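One structure coming up, written as structure tokens, with questions to follow.
A protein chain is absent from this complex, but the other protein chains hold their places.
Per-chain numbering from 1; labels A, B and C assigned in written order.
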Amino acid sequence: MIDLSTELAGIRLRNPLVAASGVFGYGEEYARLGDIRWFGAVSVKGTTLKPREGNPPPRVCETPSGMLNSIGLENPGAEVAAREKIPWLRQFGVPIIVNVSGNTYEEFSELGTIFSDVEGISALEVNVSCPNVSSGGMAFGMDARSCYRAALSVRKTWKGPLIVKLTPNSPDIVAIARAAVEGGADILSLVNTLIGMAIDIKTRRPVLGNVTGGLSGPAIKPVAIRCVYQVAQAVQVPIIGMGGVSSYRDVLEFLMAGATAVGIGAGLLVDPLLPKKILADLEDYCQEEGIVNLSTLTGCAWKG
Amino acid sequence: MIDLSTELAGIRLRNPLVAASGVFGYGEEYARLGDIRWFGAVSVKGTTLKPREGNPPPRVCETPSGMLNSIGLENPGAEVAAREKIPWLRQFGVPIIVNVSGNTYEEFSELGTIFSDVEGISALEVNVSCPNVSSGGMAFGMDARSCYRAALSVRKTWKGPLIVKLTPNSPDIVAIARAAVEGGADILSLVNTLIGMAIDIKTRRPVLGNVTGGLSGPAIKPVAIRCVYQVAQAVQVPIIGMGGVSSYRDVLEFLMAGATAVGIGAGLLVDPLLPKKILADLEDYCQEEGIVNLSTLTGCAWKG
Amino acid sequence: MRSPHGNAPRGYSEAGLMENSFAGGGPVETQARIVSMNIEQGGVHTTLLYAPEIALRAVPMQFVQVKVAPLNDPFLRRPFGLSRISPEEGIIGITWATVGRGTSLMGLWREGDTVSVLGPLGNGLRTDRVLRTNPGPHGRRPVWLVAGGTGLAPLYPLALSLGPHCRDITVLYGARTAEALMDTSLFETVGCKVTVATEDGSAGVKGRVTGPLGHLLASFNGPLSSNPPLAVACGPTPMLRAVKAMLRDTPVELYVSLEERMACGTGLCKGCAVKAAPPRSGYFHVCSDGPVFPAGEVLLGGEGQGA
Partner (left out) sequence: MRSPHGNAPRGYSEAGLMENSFAGGGPVETQARIVSMNIEQGGVHTTLLYAPEIALRAVPMQFVQVKVAPLNDPFLRRPFGLSRISPEEGIIGITWATVGRGTSLMGLWREGDTVSVLGPLGNGLRTDRVLRTNPGPHGRRPVWLVAGGTGLAPLYPLALSLGPHCRDITVLYGARTAEALMDTSLFETVGCKVTVATEDGSAGVKGRVTGPLGHLLASFNGPLSSNPPLAVACGPTPMLRAVKAMLRDTPVELYVSLEERMACGTGLCKGCAVKAAPPRSGYFHVCSDGPVFPAGEVLLGGEGQGA
């Protein structure tokens, strides 16, 4: 019997696959496309204190082996999420991660307070790495001090497992990771998107309404693997690795680099059945390689 | 008659295509594959004061729409370059850019001195962005102060056109670009490679002998375009844009983002005839669009 | 055996995970076999695909998302409206123009190849709904199908399914030149009246499709208010905007089928935003709220700006 399960700071996951924030909404759309139970855990859309409309279109654009998005955190706000969305999502029995984004440290604290009252949230994920909003967002994740303070702000009001999600745009992700852990992170998520843009040569204008956007997909996998490999050796907390997963091979690469769980972002947009296929392939792989617990692979690329 | 020519700080280029440093050696290999005159200018392999063996293999690895390299500046050293390589390359009448890399500010000055005595060098390109060497290299390009000093160090000894080549791994490429210009740069090259890595899931070890490497190719184009777009609006000097060019469309995208010339790196490794094909396609494009001077497109995505 | 790219479809049997891919009657992902590839009048391709699950579920004006090539470039699927829906044969069709990297690659497809298709997606326009909104006796209310460019293609399944019920279907179809005109004979076969307009006058009426639309509108002046036509427009945004403007102060009920850059096509990413018309604020999503919208509910690119 092959065991794909894993554990993130006390949260049991039936398998290491996590729906990355922003490609899964609050699960409603996905429920029509596949089975939410295929995931070990799900991270909901980046949620802000107040509802947000998001950025003007176009919001997405394909790039070689990847995509740009400038959604701009379109979401119904913390209250609706807490009252309607999360209670609905609970029925699937899959650990729920609530991804939150604030403009100020105070907002982060407030978000912690709001979600503390909601049942069935396994962890809060602090998004200090969103490149698509003008204030807050990635700014917090670019230097160690503000990342520490953002983490701490949530830590003060939220007593459950705390995830901090890091940006690969920072010059020294290891330093930022350490600051996040000092600020109270029990788990780290990495990476969010790289900042990129595209120009439409027909219109001679930027493709995206918001000019720049976040680059994700297989194109960024080498950067993401490098970040996980470096951070995993520097901190003690478990890591949700992500960036470019489109097959079981990518999942293995993240695990070997040091991730405990692995997020699927843009890959889910291309193929909503991806988690199901990856799970089947991981089982076959473990069978062939004689691996009993998949989680034993974590960090094997550097653990020797 | 369509005019593809352009000018970089007084250097006349017959067309905007530049062979990027590191994919063209000193031209000897390329001469067997194609015609060096297809390029508007050529940038030779990163050259150091002393000869270098380079890093242990494997040194290259494919990634989705890109590649990692950890060549580690294998080169015959400044003396051989100055005495043998550059004099040979001069015969083609194509502007020669010498890409130089130093471990210390003093080395940068010394490189400037050595190449000042060599005829036929159109510009020196200061590589403050190589991710594949343990000392020097990218370290200089990660913060504004050291980039400024590196530029200044060459500026003191080299009187010709000075190019500073920037890294996309820095958190604020606009600040670094400004510092490079203050330090004396007449032209900026951007971008060098992003830091990435890959793990071989069969051996469960990093693929590259040097563990991490530089990511280039179409995968990074959105990051490169964003950097050019931001920097071009902030500085007055011309830009050689590069990162992921694999067709005439990419060249147009870089020009529209604000580049005056466009480097071809990894794309040349896949197709040594790429410059020839791109030139033909650019001519057709100009014909169809009624463009007389291709250089008029520079920056049109933001010039309005 | 694992699939070569780790993502071909396969059963998954572990207890607790579903045997079947889908909970309800939602979209399916399927490896569809290419039954035929035809280059048609107007330079477009029509590709017929054997995808019985999709053919069974689809309603007119829905679309599918096609993975053009197996690896990561092109990365995203490409959305195409359904130009054929044949549940009996298990076949769907897409009719597409070559515009960029993905569609160029589609030109290399061959009969017998399989491609991953996800669908049916979007709301579509259900015939029963169209008919329900018909206030008069069935078949009395006129239907106007207004198309530009490849926008004609997805209107065919709609015409086909309305055919038996509506005796009065008019197709107004515009293109740049005669060469760019797609074949309209299928529409004629199912009893539609077809009027064609070309910008250069090389075929049909000279000018844009709004020309014949104006005439139609004028000719309907009398009966219009008692039996207002239902119009469905599909084509480039500027055309939709013009059609909407023209029909704004008339009793004609207009639906528009929109295109927007998409990533998922399934509602997951919120990428395909289109501005909601006042008094609503915020955005609709073309792939999940649309692609068909009552014209009054959306702002069509630029519409209402500066207002």
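As a convention for this text, a residue touches a chain if its C-beta (ideal position, glycine included) is under 8 Å from a C-beta of that chain, and two chains touch if they have at least 3 such contacts.
Keep in mind it's a predicted model, so treat the numbers as computed, not measured.
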item: Visible chains that the absent chain touches, using the contact criterion stated earlier; value: A, B, C
item: Absent-chain contact - pick from C:A69, C:A97, C:A203 or C:A276; value: C:A69
item: Option touching the unshown chain, where B:P218, B:G241, B:G258 or B:G299 are the choices; value: B:P218
item: Residue among C:V35, C:L56, C:L105 or C:A276 that touches the chain left out of view; value: C:L105
item: Hidden-chain contact residue, picked from the options B:L13, B:L49, B:M67 or B:I97; value: B:M67
item: Footprint left on subunit C by the chain that the document does not show; value: 4-5, 69-74, 98, 101, 104-105, 107-108, 110
item: For subunit B, residues in touch with the removed chain; value: 14, 22-25, 29-35, 37-38, 45, 53-67, 69, 71, 74, 207, 217-219, 246-249, 266, 268-274, 276-281, 283-285
item: Touch residues of subunit A, complete complex, unshown partner; value: 64-65, 218
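Throughout what follows, only the chains that are shown with their structure count from here on.
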item: Most distant chain from subunit C by Cα centroid; value: B
item: Chain nearest the global centroid, as defined over all protein CA atoms shown; value: A
item: Distance from subunit C to subunit A - Cα centre to Cα centre, in angstrom; value: 34
item: Whole-Å gap separating subunit B and subunit C, where each centre is the average of the chain's CA atoms; value: 46
item: Interchain centroid distance [CA atoms averaged], subunit A/subunit B, Å; value: 34
item: Multi-chain contact sites of subunit C, meaning residues that touch two or more partners; value: 72-73
item: Residue numbers of subunit B (touch at least two other chains); value: 64-65, 218
